[in-house]
Structures are given as structure tokens and as C-alpha cells.
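Take a look at the structure set out below.
What you see is the complex with one protein chain gone and the rest in place.
For chain A:
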Amino acid sequence: MPQPESKKKKKLVAIHQALNVDPVDVETLRQSAISEGGLLTDEIRRKVWPKLLNVNVYKLPPKPGKDIREGHKDYNQVLMDVQRSLRRFPQGMSSEERGVLQEQLINVILYVLQRNLQLHYYQGYHDIVVTFLLVVGERMAIALMEILSSHHLRDFMDPTMDSTKHILNYLMPILQRVNPQLHDFLQRAEVGTIFALSWLITWYGHVLSKFRHTVRLYDFFLASHPLMPVYVAAAIVLHREEEVMKCDCDMASVHQLLSKIPQDLPYETLIIKAEELFSHHPPPELAKQAALQLRKSIAISTFQDFQVATSRQRPDAVLREQFKEKPCLPPADPAPPVGANQLVKMAVWGLTATLGAAALAVVNTAVEWAPEFVFQLFP
């Protein structure tokens, strides 16, 4: 449903203000990403998504070189998946342009995997990366994917899918609490939860045909708990209750019905519903159920710390100063392994804390570095 212009303008102003305080007002940005319409434009997404993930936009990873592909164990598989992902690129895009983006897509995936050896590629990962690539570009996509892969998507990137199965196991208990009749029907059909697998591990990128719907959901997920895609899955199944109950009660019929997502779903309503399900049936409540006690999810267990860290991000002024202090760092420098990188970060953090007061004085000039955004708001 289209939003009234005035409401939209108000939201634009709120986002702008939240971005222009230093450090940014993450809570307002989160609320904006969740509430009706999400972050509204890709222009805004480029600014807000990094903030939602606590990414330092002044220190993006270098552009990966061609040599990233040599001897990479996942290269062939990634290549095949990317070649088969034409539908994820905008219709009407020239094949040359798409070709360039597909090359970048391969590079981003391989780069993140190479730098994080604990992460394992899965089919569907490319569906997430392409979404970010199309919105924020190659280097920023790497930065966002490094964080996401180690947090929200971490369980999917284990050597096996056991943890992913565990995450999917949250779906049925939600349905059971909200609609026991529907739940029993699904149990009788023995449909399982694999129909929602591609929804979960691609954040719906694999199954939605309209890009604007995909990025709208990404706004929501980037601002939410890692289990939120499962709550959205529950909201979708509940929304389709009538259709499901009319279906033959067997695995094949129900699997087929549910795995084909209707393209005209009321996404804003479903997001509200998912939020409501999340607050009424939070993960710890669901985890009391036996099937969910067996395993520990890295995404869930690290989320609270992640969220706290994101709320306390360093001011941009500080980040920019650091960037200026080290102009000699060549961008093509091979990135250090993550462990070492974190140590360096901590050392720099300690150092800059003492410089904080001076650096904060720069806050008021924050408007200077985002003029095109400001002009867009107040032409």
C-alpha cells in the first residue's frame, strides 16, 4: 500500500537526522528499517545498512584481484551458481553490465570465504550477496557480508547443515502456539520444514521476483534478531492458512503449495505480524521445547553482544580521522587475517578513546560529507 507523501517525508527527515548525529542514532535507524516502507530508497540503504551492521565505511576492504580465484576450492561451485542467477539482476540491464556485476559477485563471495576460513559456502549464499552487491557495490558488499556471515548467517555456514536444520526447527513451535489446528494439519502431512529452507538461507532473495520486496525484507532483517526470517516464514504460513487447510493432507501437496510463494503477499502486514509473533513468542520461550534444546546457535548466542556493539559504534568523526591519519595504506594491501585485524582494531580503539573529545568537535561538520543526500531531502 502506498504511503502518504507527508509520512514518507517525515520519515526521510528522521532518518537524515539519525544519520547526522555522531555517532549515528542506531535505534532510530533500526526503527525506520522495520516500520512501514523500510528504508524507502537504495540511496538511503547505502548509508544506513552499514550503520545497522556497525561497518566502518572509511575503511572498506580492497577490491579483490583476479588472483582470488586461483586454487579457491569453492570457485567452480560459486561460478556455476552465479551463472545461473540471471533472474536476480534487473530486467533490462545490458548483458555487458550484468557480466561485470556477475564477475564482482564471484569475487565478493570468494574474498569473504578466503578471509574467513571457518565459513563454508552454501547454495543460496550467492542470493544474499547479489542483493547487497546491487545496492551498495562491491567493496561495501564485502564489508557487510563479512559481518553478516559471522553473525546472522553464521549457522548456515557451518561445514554441515545441522545448525540450519536447528534454526528451521523454530518454525513449527511458533505455528503450534498461534494456530494448533494448522500446526496439526502440517504435522499430519509430514511436510517438514524444508519448504522454508530457501526462504531462510537466502533471506527470501531466492524466491521473491520483485527486487523492491527483497530489499524491503532486508531492511527488516538487518534491523532484527537473526531468527526473524523464521518468524516471517511463520507469518507467511499463517497468512495462507485457508489455502493450506484446503490442500490434500500429504507431504507432496503441502510442500508444493507452501514452497511456491505467492508474489502478491502483503509484505508490510507480514512484517508487522512477524514482529508481533517475535514479541509474543520470543526465541527463549520456543527453545524450551525439547527439539530446540539440543543445539547451540552461534547466530543467536552472539546476537546480544553484536547488538550492543552496534548501538555503541564509534563516531564517524573518529573513524574519518583514523582514515586521514593513515593515508599511506595502499588499498591493494593484502588484508590481514581476521584475528590479527581484531587485535589491531582494539589497539586503535584504545588510542582513539583518548582523542575522542577533540575528534567529537568535528561532529557539527557532518553535513559536509553527505551533501547529495541533504539536497535530495531539501531541494
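Everything that follows uses one rule, which is that a residue touches a chain if its C-beta (ideal position, glycine included) is under 8 Å from a C-beta of that chain, and two chains touch if they have at least 3 such contacts; residues count from 1.
Simple rule for what comes next: contacts and distances are computed from a predicted model.
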item: Chain not displayed: protein name in its UniProt record ("Ras-related protein Rab", "Ubiquitin-like protein ATG12", "Ribosomal protein S36, mitochondrial" or "Polyribonucleotide 5'-hydroxyl-kinase Clp1"); value: "Ras-related protein Rab"
item: Sole residue of A:M80, A:M93, A:M245 or A:A309 that reaches the chain not shown, by the stated touch rule; value: A:M80
item: Sole contact to the chain not displayed, among A:N56, A:S259 or A:Q289; value: A:S259
item: Residue in contact with the excluded chain [from A:S94, A:T160 or A:S279]; value: A:T160
item: Contact with the hidden chain (one of A:L12, A:L197, A:L222 or A:L286); value: A:L197
item: Chain A residues that touch the omitted chain in the full complex; value: 77, 80-81, 84-87, 120, 122-124, 126, 159-162, 164-165, 192, 194-195, 197-198, 201-202, 206, 250, 252, 255-256, 259
